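Note that this complex is displayed minus one protein chain, with the remaining chains in position.
Each chain carries a letter (A, B and C) given by its place in the written order, and its residues are counted from 1.
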Amino acid sequence: MSKAKIRMAMIGGGEGAFIGAIHRIAARLDGMIELVAGAFSSDTNKCKATGELLGLDSSRCYDSYLTLFAEEAKLPAEERVDFVAIVTPNHLHFPVAKMALEHGFHVLSDKPATLSLVEAQQLQEIITKQGLLYGLTHTYTGYPMVKEAKQRIKAGELGCIRKVIVEYTQGWLAQSEDESSKQASWRLDTSKSGISCCMGDIGVHAANLAEYVSGLEITQLCADLNHVVDGRSLDDDGTVLLRFNNGSKGVLLASQVAIGDENNLRLRIYGDKASLEWSQLEPNSLWLRAHNQAAILLRAGVGVLHTDTQNALRTPAGHPEGYLEAFANIYSNFAKQIHAFKQGDSATNQEFDVPGIKEAVRGMAFIEHVVASSERDTKWHSLQIG
Amino acid sequence: MSKAKIRMAMIGGGEGAFIGAIHRIAARLDGMIELVAGAFSSDTNKCKATGELLGLDSSRCYDSYLTLFAEEAKLPAEERVDFVAIVTPNHLHFPVAKMALEHGFHVLSDKPATLSLVEAQQLQEIITKQGLLYGLTHTYTGYPMVKEAKQRIKAGELGCIRKVIVEYTQGWLAQSEDESSKQASWRLDTSKSGISCCMGDIGVHAANLAEYVSGLEITQLCADLNHVVDGRSLDDDGTVLLRFNNGSKGVLLASQVAIGDENNLRLRIYGDKASLEWSQLEPNSLWLRAHNQAAILLRAGVGVLHTDTQNALRTPAGHPEGYLEAFANIYSNFAKQIHAFKQGDSATNQEFDVPGIKEAVRGMAFIEHVVASSERDTKWHSLQIG
Amino acid sequence: MSKAKIRMAMIGGGEGAFIGAIHRIAARLDGMIELVAGAFSSDTNKCKATGELLGLDSSRCYDSYLTLFAEEAKLPAEERVDFVAIVTPNHLHFPVAKMALEHGFHVLSDKPATLSLVEAQQLQEIITKQGLLYGLTHTYTGYPMVKEAKQRIKAGELGCIRKVIVEYTQGWLAQSEDESSKQASWRLDTSKSGISCCMGDIGVHAANLAEYVSGLEITQLCADLNHVVDGRSLDDDGTVLLRFNNGSKGVLLASQVAIGDENNLRLRIYGDKASLEWSQLEPNSLWLRAHNQAAILLRAGVGVLHTDTQNALRTPAGHPEGYLEAFANIYSNFAKQIHAFKQGDSATNQEFDVPGIKEAVRGMAFIEHVVASSERDTKWHSLQIG
Partner (left out) sequence: MSKAKIRMAMIGGGEGAFIGAIHRIAARLDGMIELVAGAFSSDTNKCKATGELLGLDSSRCYDSYLTLFAEEAKLPAEERVDFVAIVTPNHLHFPVAKMALEHGFHVLSDKPATLSLVEAQQLQEIITKQGLLYGLTHTYTGYPMVKEAKQRIKAGELGCIRKVIVEYTQGWLAQSEDESSKQASWRLDTSKSGISCCMGDIGVHAANLAEYVSGLEITQLCADLNHVVDGRSLDDDGTVLLRFNNGSKGVLLASQVAIGDENNLRLRIYGDKASLEWSQLEPNSLWLRAHNQAAILLRAGVGVLHTDTQNALRTPAGHPEGYLEAFANIYSNFAKQIHAFKQGDSATNQEFDVPGIKEAVRGMAFIEHVVASSERDTKWHSLQIG
């Protein structure tokens, strides 16, 4: 067993849970992290079975996260887990993260961080108090060409940003029958999902991507949420007009009933010199278009790209990398951040390009204000985080 | 000279005017129309020069549209012009159309029909009173695959429509220096362009396309117009949230400062069974996507297409047709409508698939209500045509 | 009637003939040419009917091309036709062109120019002897971005050319049942089509495009022709290895049984500095890729393009132009060439960018040598024009 590997425990992610398997691949991909413990399911047998399948020592497959934290905390430092990956349904993200931090473990949580802005702010306090690391898997920021876009904007290639259009449309919840899947059922249940389905699940990814790449912050919004399929208590579609802190404007479109659409996340940013366009369905491409000039297609691995972009790639030009690699970039950056932390270095999320509690708080604020705006007759609504 | 050809006069469109040349190609393309008279410019020499270049009889190159209508009206029926094509800047569309109709000529006008809703409604009254034909060049409805989309929706292939996303982004006015061109200067001048630049020039095309294809009508809207480039008195960018008469929702994005974009008109319509996507930049393609099924790419000329689509095509599969052909479809349909009219047949715009005064009135209403909505603090605004 | 317009007669192209209608649109589109006479069909009634439909003076609808040439030659110079457009099946191209030239008319012929290389060389002699103009509608060279490609290569942007890949695949003859159409039946009939179907019909377009853009000439080839569908006496598919006069190599793929393909003409040229790629199905785009640099997408109307490209465009960026406009570019350039000729100017095909007898001879040589090569066991075969 390598001393060099960062040790991970996983909460949630028992057999049949889509996102748990994805997190495990992401953790595994670069060989920097080892899964050593887990509380994969509240069903003890299921938990053991998952652990066995994953080759875990059965003594480290716990039947609850409480036990896991308590028992792992007792292990010697060189054995116990370094961080906890949280892949439960939404309503457990906060309590699990809170307890993990209080037992001294770093946390990498699936998104959203909590069920409410208040919880996110409480989480922020705990993190600060404990002096531990916290990452949030806003996966799409892990794509190399997203990083290239961010750096090109930072370097001024677009000039002053004027407009941001971000879309995230899916069709998987387009029909009532789609609600029966495991993924769908809890997302449409307020007690597990929070106050929004579409905006909480994917709209917040779009908002995060827009802010990450543009370097701007949303300050005002005007939302129009819809409950398209009959009988849903949470939104399954919506549009949000945006204003950013530099005075520019934008639009965010999100839908889970855009029938026929796969996972259509697309970002366009227009400056006064040039524009950028990126689409998750063809993630290795980034369009750069200057005024009255031929369009430029930046491709992963081709030509001079920013160091961050290069570091986020594993293959040469023409070998498509995708979603799992983007996800792995979040994990591997977090592992590097933990290494630095262990060596006593300053290790901020920003330095390691890991989405963290700041994004968590902004995300929850976005969701709450979008829902509030949608219910009001006045047009503009401030997104302020008190 | 063929008796079969429909005789056209053109008002505006002197040398250097982009849109006049386009209209002439469109009129010429199918060999159904002959340009026989013109008042191309208020500058007599320029008018004569244009007429000579076009091979017109110099006696039918008039130095004003007033003279043209007066003189042409005196000619025998088998010689005088059948219809007048209006390709002047916006502010002249209404007075020229009014006078043409009052002298007994059918009218095919560039868009927008008038400078205001009130004028459009006056025009509607004159048309009704005169019992003449009126067409409006909402060019994009002339594309074959747009017609296919319309017919597929009419036939119920999408089921009940839930959402419409229409975008029209251009970058040609992205910088202050862009204002010096002939095309730009009058569009940004309220006295010639009306109360809106971006929404009046292209937003209204997008709204028309959305209504044409979906078969729905916009009933409410919430607009956010921008004056992005300093010193502009008219909008150059904007977003409009939409509600349609079947309860579905939508978004309209329009911009003339979307730097790097060419003429990016794109329409997506989502029903409860399937969705359609069409983009003007690849106009011979139409995507049809049903729930949980492989996507279908309908292509001009391939497989079984609606009769309207087939009639709008001139070449077999794989021979790209474009903007000029779409434009010609409007002209040729209008020529057929005039033929029918001459034979005493009922000849409604709808029968001949020619955008007309109904679209003109709805377009002006759209523009006025978008501007009004943008100035208000309340979110939703009714688009009612009193 | 404008003195400025060039007068055209058409041989062939009666109702139901696809390519005749296309030629007429192309002739009409820019308003430089007027169709004044025709021998559209050997069936007198059909000929008259076509003429009437087209608004021709019935006295100039002739029941044979012999009569047309004889009668038109008697008319005063300012009335009689300037040039003859030949749109008959292949076997008539040569006799009609010969007779037209011998009666003093310029000729614009559909392709291939003749049924054999010998005929093409005879035609060349007649043209030289008569001192008249001859154009051949290699339509695809009329596309603006094809001209841009040619000029970029001429200017050295690709460096020394190393490899040319040209493909032209269609699926319209993929099944035996497809042979019943008017278009198909004569193409598969040796007496009307010549010694090759696929190579004669489309392979020769591909070869012409490769030579036109690259500025190179094919000097050797190794062909593999196929008769895929049972019972066909002519090839319906084939591949040809190429060697060019600068020592570079290439491949030409052509097929009419590539089931599902529309009209897939695509050209890739690789130099030692950069490469170009163009596809007829998206004709307004041209890819330019330099070594280890981001790809550049040149688009019709965007940025700095060669004068030839700009002159070949009628609309601003983002307004797709297509096949008919490319075709019209050949016609309009030929009309300009005739104007120059009338004014006594030197008026070579090259100056006016009109494919002519040189391309005709090379095309026939290509077809004959490809067929010969395919039948031999030795690999390389010289394409020499004695």
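Everything that follows uses one rule, which is that a contact is a pair of C-beta atoms (placed from the backbone, for glycine too) under 8 Å apart; a residue touches a chain by one contact, two chains touch by 3 or more.
Owing to the predicted nature of the structure, the values given are computational and were not obtained by experimental measurement.
**Q** Going by the contact rule already stated, which one of A:41, A:214, A:280 or A:309 would touch the omitted chain in the full complex?
**A** Only one of A:41, A:214, A:280 or A:309 touches the chain omitted from view, namely A:280.
**Q** Among A:30, A:157 or A:179, which residue is in contact with the omitted chain in the full complex?
**A** A:30
**Q** With the missing chain put back, one of A:170, A:309 or A:337 would touch it. Which one?
**A** A:170
**Q** Mind pulling the chain A residues that touch the left-out chain?
**A** Touching the chain left out of view, chain A contributes residues 1-5, 18, 21-22, 24-25, 28-31, 52-56, 170, 172, 261-264, 280-283, 299, 301-302, 314-325.
**Q** Under the stated touch rule, tell me which residues of chain B contact the chain that is not displayed.
**A** Interface with the chain not displayed, on the chain B side: 288, 292-299, 302-303.
**Q** Residues of chain C in contact with the chain that isn't shown?
**A** Touch with the absent chain occurs at residues 162-163, 165, 171, 174-175, 222, 224, 226, 228, 237, 239, 241, 249, 251, 253, 255, 257-261, 268, 270-275, 288-291, 295, 376-380.
The criterion applied here is as follows: only the chains that are shown with their structure count from here on.
**Q** So which chains are sitting against chain B and chain C at once?
**A** Looking at chain C and chain B together, the chains touching each of them are A.
**Q** Mind checking chain A against chain C and telling me if their interface is mostly the same residue numbers on each side, over half, or mostly different?
**A** Here the answer is same, because the shared fraction of interface numbers exceeds one half.
**Q** Please tell me the distance, in whole Å, between the geometric centres of chain B and chain C computed from their C-alpha atoms.
**A** 35
**Q** If you average the CA atoms of chain A and of chain B, how far apart do the two points sit, in angstrom?
**A** About 44 Å, centre to centre.
**Q** Indicate the whole-number Å distance between the mean C-alpha point of chain A and the mean C-alpha point of chain C.
**A** The answer is 56 Å.
**Q** Of all the residues in chain B, which ones touch at least 2 other chains?
**A** 261
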